[in-house]
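To start, the structure itself, in structure tokens.
Here the complex is missing a single protein chain, while all its other protein chains stay put.
Lettered A and B in written order, each chain numbered from 1.
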Amino acid sequence: MTGLVSVRGLTIDHRVDGGFRTAVQGVDLDIAEGEAHGLVGESGSGKSTIALALTRYLPKGARVHAGQLRVAGRDVLTLDAASLRRYRRDDVGVVYQEPSRALNPTASVGAQVAEAHRLRGLPRPAAREATHDSLAEVGLPDPERLAARYPHELSGGQQQRVMIAMALAARPRLLILDEPTTGLDSQVQAEVLALIGRLQQRLGFASLLISHDLPLVAAHSDRVGVLEHGRLLETTSSARLVAEPAHEYTRRLVSAIPAFDGAVREPVDAAAPPLLVGTGLRKHYQGHVALDGVDLRIGRGETLGIVGESGSGKTTLGRVMAGLTAYDGEIVLDAPVVPPPVQIVFQSPDASLNPRRTVRQTLRRAIELLHGDGTPEELVARTGLPVDALDKLPHQLSGGQKQRVAIARAFAGRSPLIVCDEPTSALDVTVQATVIDLLIDLQRRTGVSYLFISHDLAVVRRISHRVAVMQHGRLVETAPASDIFGAARHPYTQSLVAAARHGRRDLPADAVAN
Amino acid sequence: MTADPRLEGGPRLGRGPAVLRVRHRGIGRLVGQRAIQIPAVLLVVSVLVFWLIQVVPGDPGRNALGQYATAAQVQEWNAAHGLDGGLVDRYLSWLGGFVTGQWGTSLVYGEPVAPLVLGRLGNSVLLGLYAFAILVPLAIGIGAWQARREGSRTDRAATVGLMSLASVPEFVIGVLLLIVFALIFPVLPIQSGDAVGTGFFPQLRAMTLPAVTLALGYVSVLARMTRTGVVEATGSQFYRTAVIKGLHGGALFRRHVARNALIPTISLIGVYLGALLGGSAVVETLFGYPGLGELLVTATQKKDVFILAAGVMVTGLISLCALLVTDITFTVVDPRVRFTEGG
Partner (left out) sequence: MAADVLVAERVDLVAPVDAAPPRAGGAWAALVRRPTFTVSAIVIVWWVFVAIAWRWFGLDPFGDTGAKLAPPSPEHWFGTDRIGRDVFARVLAGAESALLIGPLGTLIATVLGTALGLVAGYRRGWVDQLFMRTFDVFLALPTLIFLLVIVGAFGSSPLVLAAAIGVLFAPGIARIIRAEVLVEMGKDYVTSAQVQGERTRLILARELLPNVWPQVAVQAALSIGGAVFVASSLSFLGLAAAPPSPDWGLAVNENRAYLQGAWWTLVFPTLAIASLVVSVNLVADNLKEVLRG
């Protein structure tokens, strides 16, 4: 096999205190010249480790062996120092996950790109020219001025474009993209991936796109491999992967993706008296307006989804609803003030539980404070946790389990409104689906209302009755979910939905279990 | 930077063209802030100092003349030294005098305080600079050396050694050095005071032991900070980017490690400089070096209110100015500070 990348039996062990942990086990990988290859896996699957192994940059003490690890005709594992440098410089380029951390904060953006050109041998003036060309090539405006800026002055999308410019400066034959768009807004994500696609057409490099987001990888790759716990389960063309997943795990991954085509919840009775009415809500921080006159209504037993890009004000809205931030305007809530009628489920399950309290202690305290009339055992049973979780500390639970505890805590009393602030964003896709199911189930049983905040439109579509779209602190459109995702009226909503759809290949109806 | 239109500071999220944001009055703003803060702090300090030195110990005249002097004699003594009058009056006249350079006459030496204190200050500054010149390269060198060997036995041994060094009072370090260099290998003089003014090299030689003692007293924390800085820089994601780009050696270290590793040490270096320039009471006393610190000890023992007050204010002023210099250095070195709000 003489493709660009040819890997056989790659095994990598990390040194963990006391022994070794196998991160990657017997992985085979083939990438042809100019091919767009994808690797999908959830956290802990070893995908980033493989990417780094291709550049031979691994933690101290890690053990690597492979029957073969050839890239661009070189045997990567046996290169000497100078050849390794040449290989890294000329044949491979890498784009990383967090561009703000992957760029040197004390060097200007232009200097860092120019470094790549100077390494190729260009003298300073030529390198400066080439830098401006590179920056223009990735679609950054005003390259001369931008080159003098420092990374922290650029937005996430701009930083990523700089990384791409830097990686492509030496015209490598392979471009590795390690979660390049995680953390970026969906529209920026779409733009960045489109840019890479265009450049790939023009320059002809092969790409390895690594991500946990299966639809994303499928939409931008010719062939995709699926990783689980360091093992490669299957590799097929992206179309075949989504339509006919061969492996059981892949099937689970595919079906867990909330589809854009599938049942949408019908709105609740609009005539019934609402639970909460907010009028003219305003909030500003020094010089920056977070909420600019928001009016909304939430009915009993209803989920109002809030979507928007970062900076739209949706998190502030959630905090205002929960009574955590002062605000201007009026909120009328049809419920007693004591015990606190609004609870929150946060994004990060790690940070939302006191690391020194057992589950039982946390829930018992919550029941006390919220005047609940259940027991920790009942709460735990209602949220699908095993009974032995009660006496565990948070660090002994998985991410999904911790989030269930957080949900149980929110349901400890009889709070009529629960604010869910990106509750599934930090979870693996397979776990996300079960948590959303739990929330829907609890809502059916208790008649609670949700204010569901998320940037992930597919998730919002699944759980919301009505959806409100926010931009720059204002509500741009509020409508039943079916309207928003089917026939949105406002152009901003339309572009949001289109970008989310475009970023993933829509799953054919029969591939979705639901 | 250039004359770009000034908009809000900080990175902007979301899409959009590269709207450039510059705050080019960063340095001026910071200096302005400190220009207000420093006198304010000094004012507070002056009240504190005045209270502690002139008020709490009791009547100065009584303290000077003893319990058997008559009230009239005490009154006369106080008047002669300008120490009579109400508290507020005394404070204001003392403060006014301090600002205009009239610091009174020493009760112990009988000379005007200002030239005495400033002269001693000069000696302390010399010693401090000498110690600083030893301290900084030594600490950074040790820290970087350790970072290279991170986790190894030599690294751990060096950490324990440095920590022991840091816990020991300077006079103990001084005595141990004296034992080695003045007793076992008698190369350097024991008392430095006699050598002052006898010429450049003899004075340098005499100042070496006290300077080294001072430097060793401060080296540990600085070395540790450097080590941490280098370790973090080489473990960072941007370092990884640079290495995988193909960079290596001197360029890699200079551009991607050195600056990022040393930025956190700047504040510490500034604080240490301030402390060194102000003079160390302990080291100067041990080696008999005629610096400001040693003068203040004498003044405390003999209750010389004028020297004490002036000396403490001067020391405080030096420390605060060192802070200012540190802040300015920060803005020059760290672009993130330059372009964001506040100081």
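Here, contacts are C-beta pairs under 8 Å (C-beta built on N, C-alpha and C of every residue); 3 or more make two chains touch, one makes a residue touch a chain.
Predicted model only: the values in this text are computed from it and were never measured.
Q: Identify the residue among A:Q112, A:T131, A:Q343 or A:T478 that touches the chain left out of the display.
A: From the options A:Q112, A:T131, A:Q343 or A:T478, the contact with the absent chain belongs to A:Q343.
Q: For the full complex, which residue in A:R56, A:R231 or A:H490 touches the chain that was left out?
A: A:R56
Q: Sort through B:G96, B:P137 or B:G235 and give me the one touching the missing partner chain.
A: Of the candidates B:G96, B:P137 or B:G235, B:G235 is in touch with the missing chain.
Q: Quick one: say which of B:G61, B:P210, B:P290 or B:G316 touches the chain that got left out.
A: B:G316
Q: Touching the hidden chain in the complete assembly: which of B:L87, B:V187, B:L204 or B:V297 does that?
A: Only one listed residue reaches the unshown chain, and that is B:V297.
Q: Please give every residue of subunit B in contact with the chain that is not shown.
A: 41, 44-45, 49, 52-53, 56-57, 148, 150, 160, 163-164, 166-172, 175-176, 178-179, 182-183, 190, 231, 234-235, 239-240, 243, 248-249, 252-253, 257, 271, 274-275, 278, 280-282, 285-286, 293, 296-297, 300-301, 303, 308, 311-312, 315-316, 319-320, 323
Q: Where does subunit A touch the missing chain, residue by residue?
A: 14, 16, 21, 23, 48-49, 52, 56-62, 81, 84-85, 88, 322-324, 338-340, 342-344, 346, 348, 350-356, 365-366, 369-370, 393-396, 399, 406, 409
Please note the rule applied: only the chains that are shown with their structure count from here on.
Q: Given the complex with subunit A, which residues does subunit B contribute to the contact?
A: Those residues of subunit B that touch subunit A are 1-2, 4, 8, 10-18, 20-21, 236-238, 240-248, 251, 255-256, 259-260, 263, 333-336, 339-340.
Q: Within their complex, state which residues of subunit A touch subunit B.
A: That would be residues 55, 57, 81, 85-86, 88-90, 92, 94, 96, 98, 100-108, 111, 115-116, 119, 140-142, 145-146, 148-150, 152-158, 163, 166, 170, 185, 187-188, 191, 287-288, 309-311 of subunit A.
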